[in-house]
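A single structure is presented below for examination.
Every protein chain except one is present and positioned as in the full complex.
Chain lettering (A, B, C, D and E) follows the sequence in which the chains are written, and residue indices restart at 1 in each chain.
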Amino acid sequence: MRVTVNRKAHFNAAHRLYRNDWSDKKNEAVFGKCNNPNFHGHNYELIVSVTGAIDPETGYVIDMKVLKDIIKSEVEDAFDHKNLNLDVPDFKDLNPTAENIVVVIYNKIKPKLKANLDLTITLYETPRNFVIYPGK
Amino acid sequence: MRVTVNRKAHFNAAHRLYRNDWSDKKNEAVFGKCNNPNFHGHNYELIVSVTGAIDPETGYVIDMKVLKDIIKSEVEDAFDHKNLNLDVPDFKDLNPTAENIVVVIYNKIKPKLKANLDLTITLYETPRNFVIYPGK
Amino acid sequence: MRVTVNRKAHFNAAHRLYRNDWSDKKNEAVFGKCNNPNFHGHNYELIVSVTGAIDPETGYVIDMKVLKDIIKSEVEDAFDHKNLNLDVPDFKDLNPTAENIVVVIYNKIKPKLKANLDLTITLYETPRNFVIYPGK
Amino acid sequence: MRVTVNRKAHFNAAHRLYRNDWSDKKNEAVFGKCNNPNFHGHNYELIVSVTGAIDPETGYVIDMKVLKDIIKSEVEDAFDHKNLNLDVPDFKDLNPTAENIVVVIYNKIKPKLKANLDLTITLYETPRNFVIYPGK
Amino acid sequence: MRVTVNRKAHFNAAHRLYRNDWSDKKNEAVFGKCNNPNFHGHNYELIVSVTGAIDPETGYVIDMKVLKDIIKSEVEDAFDHKNLNLDVPDFKDLNPTAENIVVVIYNKIKPKLKANLDLTITLYETPRNFVIYPGK
Partner (left out) sequence: MRVTVNRKAHFNAAHRLYRNDWSDKKNEAVFGKCNNPNFHGHNYELIVSVTGAIDPETGYVIDMKVLKDIIKSEVEDAFDHKNLNLDVPDFKDLNPTAENIVVVIYNKIKPKLKANLDLTITLYETPRNFVIYPGK
């Protein structure tokens, strides 16, 4: 009897799509307006989904307050009102596409959960574009 | 060619998180403000997801009117404008966490469906917290 | 140049519609299933709308952090995870219909704002029913 | 490290549920008000979900601009502001239920994607009814 | 102390934009793809907003059950799963633009309300386009 518990969160950040080992021309050709050197930004909306057995004592898969605190310390404090390229070490040499961001978030939260819990991260870059990473 | 058909529904209910075999102190420590003895409440939003082959005659996996009636009799009539702890027998000895509620709903709807149909229940306790139970 | 600044917030609460000076029969006849003596509940979603001139110094009508704190102390701390009928003094002798709740919220927030700011409160009782009180 | 990239799109169309090899009486009995001979219609909201490995060069699973163009040419140009029964050849002999439409959309988009990408289509017929087809 | 009470509802319908006193060429030039002779359609989402004083007896501006019944008989029964041009007499000689539909709905509901209640109708033709008519 495995249930998935989902918690929404959000952060606002600036970014640009860009590889520092490519020429400006190549960055422009591949990433178009997302490559604006002055950055643009998003309200990233996040869904953190934790799957596991229901604890028969509490009726919880995970205490939502615990999960909320993990999201705050690992994601919101690290990314909110930041420039992903300049302020967040994870993206020093990693292009902050939605795909790469969702994997980074997964890798930050997974070690904070008990080993028998599965994790999936969903990240909305805009209300119309979103990515999902189930960790495999 | 298996398709999942999803129907949204909703019910409004009061509840508290609480075990009657625990002391007040332990209930308070574990369930915090969700343990308020005078109850609090939610607009529960429900997604009932039925997966099966498309009937080549009708083009349906399941007639939505049939599914809507099952949801009404099994969930809405039973839970809407109720106190889950006091008015709903399923929670007489079961703590009405979102995880336990979603399993109860699954167990009420599953026997009403043809055996070759799979069922997943998604339950939003708030717009920011939701649980999913695929029945395994 | 008057702009309206809006901030969303939310609280979860139990309530019943009921007048203690009416017979059970009359309460039942008028309020139907909303009169369940064991209560039911809602996720109340709130929009607090403050209208005023833009301060040319800051570009703000009101500092959103200030508004957020007012909403927290006046509404969230007072109503969240509460039974409106039993736990909230404002509804001791006032039927907690959405209409009455929205007026109570207005009256709690208005005195905390500078006198030259107008206030409108919007309260969603469910995603399908909501009320608006502009204070006149 | 497989990530799912999702893109929302939409089209507005008229349709009726109806089989031309059935009598009017049988169509009426099975499809009810969805069988109105003068048609009714929907704002179909679509989620196209593409799963694959992240390209380490670009950080993309698929370039969203490429995906957007495929959706436009295969779905929006073909279905938007159309009568599905009368204007769209795919439904000449196929009842345009949500289930059948979602399979048709899958079959139009899949060949336009690289073979190592998986595809799932989600189609909202209304905000309360939706179907999902993962292609197996 | 006037409060606005809002109730959401919805109907699905086919329509085309078209004047029968214009040539096909002019209809095409003015209404573009909305003029498709085979029709297209929408999920119309409706917000009915009633403004008045709170009844001190009940705490209601209007009993939501009464309002829900008016919307059902005046709008949903008349428009849902219909072709607005062919099935609904109100649009026999009136082009069913969102603007004209919202005025028709206002004129159907207003006489059913007590004279001291104000009415505003909001009609979403799509999630991205909507119209509002406050009756003046």
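Quick note on the criterion: a residue touches a chain if its C-beta (ideal position, glycine included) is under 8 Å from a C-beta of that chain, and two chains touch if they have at least 3 such contacts.
Being a predicted model, the structure only gives us computed values, none of them experimental.
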Item to check | Touch partners, limited to displayed chains, of the chain removed from view | outcome: A, C, E
Checklist entry - So that we can see where the missing chain sits, which residues of chain C does it touch? => result 1-8, 49, 54, 58-61, 64-65
Checklist entry - Hey, which chain A residues sit against the chain that's not shown? => result 10, 12-15, 33-34, 36, 38-43, 45, 80-83, 86-87, 126-127
Checklist entry - Given the full complex, what residues of chain E touch the hidden partner chain? => result 17, 30, 32, 94-100, 102-103, 127-134, 136
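Convention: only the chains that are shown with their structure count from here on.
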Checklist entry - When every step has to jump to a touching chain, what is the lowest number of steps that links chain A to chain E? => result 2
Next on the checklist: For chain A versus chain D, what separation do you get between their C-alpha means, in angstrom?
Outcome noted: 29
Checklist entry - In whole angstrom, what separates the CA-based centres of chain C and chain D? => result 42
Checklist outcome for this item: Residues of chain B that touch at least two other chains are 127
Next on the checklist: So with touch defined the way it is at the top, what topology do the chains form here? Options are line, ring, star, complete, other.
Outcome noted: other
